[in-house]
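The complex appears here minus one protein chain, its other protein chains still in place.
The block that comes next holds subunit A.
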Amino acid sequence: MSASKPLRLFIDIGSWLITVAITLVGLAALTFFIGRVLPIDPVLSIVGEKATPEVYQKVYLELGLDKPIWQQFIEYLGKLLRGDFGTSFSTSRPVLTDLLNFFPATLELSTIGLIIGVVLGVPMGVASAYWHEKWPDHLLRVVGLVGYSVPVFWLGLVGLFVFYYLLGWVSGPGQLDVFFVGVVDRITGSILIDSAIAGEWEIFFNAISHMILPALLLGYYSLAYISRMTRSVMLDQLSREYVLTARLKGASEFRAVAGHALRNAAIPLVTVIALSYGGLLEGSVLIETIFSWPGIGNYIYSSLFAADMNAVLGGTLLVGMVFILLNMLSDVLYRALDPRSREFAK
C-alpha cells in the first residue's frame, strides 16, 4: 500500500532473483560436495589406482586440493560461472560442449512427451472432475495409479518387445535408422526440425517412428500427474457459484465447463505443467538408456560406466538448473496470470 507500484515490482523481482541465485548456489554446493568431498580421494577417482606419483601430484594441484575447502568452493563457483564444467575424461571434450550437443535431443523428446501429456491429461482430468465418482473418474484413478506404480524403464522394455518386436508398428532403439544417421545437417539439434528444414521427409517420418514410443511413455508418465492435478483443480472450480450462475443464465454445459470453469482452472494448471516438464527431463534419463536416445540421460549413463565424474556432475548440474529455472518460472507465470495475486501481491 505504501510503496509506489514500480518500486514494489522492483523489490519483488529483486527478491525473486535472490531466491533463484541462492537455490542455484545450493545446487552447485551439492555437486561440489558430491564431487570433491564425498570420494575418499578425489584424485584417485580421476586418475585411477595405477597412476604414477607425478600424475597424482599434478592432478592434486590442478584440483586445488591443497587450498582450504571454502576457497576451493569459491573457485568452483567461478569456473561454473565462466561455463567451465571441467573436461570429460571419456570424450576428452569440455563437459559443457558435450552437454550442449546432447541437450537438444532430450529437449525434443521431453517436449513431445509433454505435449502428449497435456493433450491427453487435461481433458481426462476435466472429464473425471465432471463425472466425479462415476466411471470416467474411476478409470482415471486406475490410469493414474498405474502410472505412479510402474517402473518406467521396464514399461519401455515391454513396449519395445510388444510394439517393435511382436507387432512391428514402431522402429527400434535409436533416433534414426542406421543408414539415415548423419544425412541431415545439424542445425538446431532437433532431428524433426532439422529434417523438415532440409526437406527430407522420409527421414522426418523415420524419426517420428523412432520417437513415438519413448515419447508416449514419457507422456504417460506426465499424464498421471497432470490429469490428477487437473481433476482436483476442476473439482474445486466446478463447485463455485459462478459456474452455477453461468448455468442459470442458460449457458450450455460445454460452455459452463470449458468456457468458465476450465478458464479459471488454467492458471494453476500452468504451474502444474511447468513442474511436470521438469519431471520429464528427469524421467528421460531412464527412458533414454532403454531407447539408446542420444540425449543427456544417455550421456550421464555412459559416463557413469567410464567413471567420468565431471560428466556425471555436469549433467546433474545442467538438468538441476533447468529444473530450478522451470520451478521459478512457473512461480512467475502464476503471478503474472492470476489477476488476484497481481493486485494483492504483498
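In this section, a contact is a pair of C-beta atoms (placed from the backbone, for glycine too) under 8 Å apart; a residue touches a chain by one contact, two chains touch by 3 or more; residues count from 1.
Simple rule for what comes next: contacts and distances are computed from a predicted model.
Asker: Refer to UniProt and select, among "Glucose-6-phosphate 1-dehydrogenase", "Fe-S cluster assembly ATPase SufC", "D-ala-D-ala transporter subunit" or "Cytochrome c oxidase subunit 1", the name of the complex member that is left out.
Answerer: "D-ala-D-ala transporter subunit"
Asker: Of A:97, A:111 or A:327, which residue touches the hidden chain?
Answerer: A:327
Asker: Considering the whole complex, which of A:63, A:80, A:160 or A:261 touches the chain not shown?
Answerer: Missing-chain contact among the listed residues: A:160.
Asker: Of A:38, A:74, A:119 or A:258, which residue touches the hidden chain?
Answerer: In the full complex, the listed residue that touches the missing chain is A:38.
Asker: Contacts of subunit A with the missing chain: which residues?
Answerer: Considering the whole complex, subunit A reaches the absent chain at 22-23, 26-27, 29-31, 34-35, 38-39, 45, 145-146, 148-151, 153-155, 157-158, 160-161, 165, 278-279, 281-282, 285-286, 289-290, 300-301, 304-305, 309, 312-313, 315-316, 319-320, 323-324, 327.
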